[in-house]
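With one protein chain removed, the remaining protein chains of the complex are shown where they sit.
Should a chain be cited, it is by its letter among A, B and C, assigned in written order, with residues numbered from 1 in that chain.
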Amino acid sequence: MVDILITGKPIDTQACINMASSPQSGGIDVFIGTVRATTKGKEVVRLEFEAYRPMAVSEIKKITVQMLQRWPLHHIIIHHRTGILKVGDVAVVIAVSAAHRDAAFDACRYAIDTLKQTVPIWKKEVFLDGEEWVAAHP
Amino acid sequence: MVDILITGKPIDTQACINMASSPQSGGIDVFIGTVRATTKGKEVVRLEFEAYRPMAVSEIKKITVQMLQRWPLHHIIIHHRTGILKVGDVAVVIAVSAAHRDAAFDACRYAIDTLKQTVPIWKKEVFLDGEEWVAAHP
Amino acid sequence: MTINILAFGIAKEIVGGASTSADLPSHTTVAQLRRRLEEQYPQLGKLASYMIAVNNEYAATDSLINEQDEVAIIPPVSGG
Partner (left out) sequence: MTINILAFGIAKEIVGGASTSADLPSHTTVAQLRRRLEEQYPQLGKLASYMIAVNNEYAATDSLINEQDEVAIIPPVSGG
């Protein structure tokens, strides 16, 4: 099963894990991306995530197709949050199950690495003294 | 924080994730080992895990010390179940948090790989037509 | 033809809204659209990079843009 969600509501990590579980799976690797309190030494007040939703879903789908071609996986669950997030909030959950753990680890890491490169989602860091769209400028 | 538990009760995955979370962490990698329905083509009825508990805790502690020496980690949570488990039950949860995801992924994988090599915990697979201590014989 | 162009992230701030429009000759390429946008919004040229998406796909610079296409400015992504 592949389940992709871009949502303005809090992500339910346990639900993602449950969806990734199956009687055939021996290992599930889960990556949880959370909002860090500081970035480059500056205190983060909040983050704002914006997505080009249909294209983001389409690009995540491409990642899952590549994953299924490359590794013998059972389930792939990718949920990404949008809107205003506070420190500690969950921004993304990727859960990948497979019969054996190596495939789950490798595929999960590939998913988050690729998501950060190709999926049209943007993050604005809001500090006490200003704000900045991450990676926008050289 | 390092939290190590060998328990006869079901593992609470979400509690492990919550313990691994911190405002300084940007990434948590979680490995969940579950009981597979089949192994080498044979149907598994149940698994039985046995631990040499004080030594198992001590060997897991060594793994966490090595992890903290090798990677800049925040929290390491390692919970392992003992007793009788059914297909789909969670046998082990390893949750590792760090400021950046590479350290969390590498350290989590190191933890499960090393745990399987050094920690005195044993698994008996019970099939419809017999049973077998895993890895016991050549 | 008049093309409506969606803008996201910092591009939304640069064009001053969730979309902008451009009057373009037919058979315009993505490269020509980029030049037109950078003339109109010089801040776009100062980004680390940006892509043009056509119908929810990253578009090559020599792709042609048609009037019914959904066109979007994609500044450097930073999800996850």
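By definition in this document, a contact is a pair of C-beta atoms (placed from the backbone, for glycine too) under 8 Å apart; a residue touches a chain by one contact, two chains touch by 3 or more.
In this text, all values refer to a predicted model and were calculated from it rather than measured experimentally.
Asks: Using the touch definition from the header, name the shown chains in contact with the chain that isn't displayed.
Replies: Across the whole assembly, the hidden chain touches B.
Asks: Out of B:V30, B:V44, B:L73 or B:I112, point to the residue that touches the absent chain in the complete complex.
Replies: Of the listed residues, the one touching the omitted chain is B:I112.
Asks: Using the document's contact rule, name the residues of chain B that touch the chain not shown here.
Replies: Counting over the whole complex, chain B touches the hidden chain at residues 33, 49-52, 54-56, 58, 80, 91-92, 112, 115-124, 133-138.
We adopt the following convention: only the chains that are shown with their structure count from here on.
Asks: Which chain, with its centre taken as the mean C-alpha position, is closest to the global C-alpha centre?
Replies: A
Asks: So what's the Cα centroid distance for chain B and chain C, whole Å?
Replies: Averaging C-alpha atoms per chain gives centres 48 Å apart.
Asks: Chain A: which residues touch two or more other chains?
Replies: Correct list: 33, 112.
Asks: Where in chain C do residues touch two or more of the other chains?
Replies: Residue numbers touching two or more other chains: none in chain C.
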